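Removed from the display is one protein chain of the complex; every other protein chain stays in position.
Then we have subunit A:
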């Protein structure tokens, strides 16, 4: 049984059907990449897995336990499933350290001292320990995104969702952030990530899914998807990405 099972998930905003039956299995310690044009539903799918959006059909299971539908403790689910957003979404009125320790203290019941010690350790691992007392507005985009990753990791999630986390960054800041994700992948963290960094996807992903207009059109090993895509729409998408200089 797979660790994360997304089973025929449907999602609509009013009349607009955004996910049209998406199924996807993620094994423990596996890294799965979602690629697809803007508006194809990548963010929506990730938000559904985290319970930020209610789904209209299908089911999502983590270790066999259904985590969608009525009666599910979403707050508990979210301790297992972390998410990092494209726009960082740090809390601007809190220092870096407060951002990172908020959830462990409030939700995890960890003491302040212990949470701060762990947070400093995590911040150290992304070279941000000397910014612990800074506020998000004082940091560059790359630094903010590194803090956002640490904030998500501080609750010790068992699967991490990454939604185009480098898309808003200046090119020279992308490398540092990707290096952290690479490190996490080496450490065996299960991850589901939407990305446009094809080179990076090739390197870390064991499986790449091409999402097209709300359904997974093609999936397979990174090598195969990028080098010999079967579907015409996948080929079109990839050639557009190549033209934009991202591959």
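Just so it is clear, a contact is a pair of C-beta atoms (placed from the backbone, for glycine too) under 8 Å apart; a residue touches a chain by one contact, two chains touch by 3 or more; residues count from 1.
Criterion: contacts and distances are computed from a predicted model.
One chain of this complex is left out of the view, and of "Succinate dehydrogenase / fumarate reductase iron-sulfur subunit", "Amino acid ABC transporter permease", "Cytochrome bd-I ubiquinol oxidase subunit 1 apoprotein" or "Urease accessory protein", the protein name its UniProt record gives is "Amino acid ABC transporter permease". Touching the missing chain, out of A:79, A:158 or A:182, is residue A:79. For the chain missing from the display, the contacting residue among A:102, A:168 or A:241 is A:102, taking the whole complex into account.
Touching the omitted chain from subunit A are residues 47, 50, 52, 74-76, 78-79, 82-83, 85, 87, 89-93, 102-103, 106-108, 134-135, 137-138, 151-152, 155.
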